[in-house]
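Below is one structure, written out as structure tokens; the observations come after it.
Complex shown without one protein chain; remaining protein chains in place.
This part shows chain A:
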Amino acid sequence: MEYVSHDGLRIDGRRPTEMRQLRAQIGNVSKADGSAVFEMGNTKVIAAVYGPREVQNKSQQISDHALVRCEYSMANFSTGDRMRKPKGDRRSTEISLVIRQTMEACILTHLMPRSQIDIFVQVLQADGGELEFISRTRSACINAATLALADAGIPMRDIVTSCSAGYLNSTPLLDLNYTEDSAGGPDVTVGILPKLDQVTLLQMDAKLPVDIFENVMQLAIEGCKAIENYIREVLLENTKQLEYRRGL
């Protein structure tokens, strides 16, 4: 099947280096300290952050820095077929681990000892129906978590942005959608700290030679930088709104 036409257009009409539409909102969950909804194309994710607050389980308290917990789940209605087990299965456990470790790297945890920061991420709409191919939610989850943490005012080293890229028909493609992902080609998900220019998250599956991998990873990093610009705009807009409401 041809994923990139002769004119260089993909199935959904995008160029190989074009991302899907981004949409973000802050402050949806009023009870949470910080929350955000992030949409990347057809994938929609909501994140809520509680903290820093007192550690619920005293035995897990760490004396010199904050404890970061993360829980990832998918809503039953997020995929085509109703999901039987939204959390607790191996995939959710792994993604929870990934998100937690990614955010832990950028939060300044030593400023908040003996406290706990909870990040809850829920997928409301996952592009596509089959369970296996829903790896794109990882990028949206990390972006949503970043926004929610910023909304909660938790001190961070830098914002974390994430994007994925693939390689089909000998072309590196940015931000795969469901059809392209189910082609079985390689899928590289990258999470970076843009200002520090460091890669914090890197996951890849399916085979790829090293030199092509470098190109694909570079493309994904460019995508992350574009998302960073968008996130900064959203945060700036939100701050302006807050100032306006306070009468400044």
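By our rule, a residue touches a chain if its C-beta (ideal position, glycine included) is under 8 Å from a C-beta of that chain, and two chains touch if they have at least 3 such contacts; residues count from 1.
Assume contacts and distances are computed from a predicted model.
For the chain that is left out, the UniProt protein name among "Protein ECERIFERUM 7", "Sesquipedalian", "Metaxin" or "NADH-ubiquinone oxidoreductase B15 subunit" is "Protein ECERIFERUM 7".
Screening A:G51, A:G166, A:G191 or A:G223 for touch with the missing chain picks out A:G191. Among A:D12, A:E54, A:E94 or A:E243, only A:E94 touches the chain that is left out of the view. Against the chain not shown here, chain A presents residues 59-60, 67, 90-91, 93-94, 96-105, 130, 188, 191-193, 196-210, 213-214, 217-218, 221.
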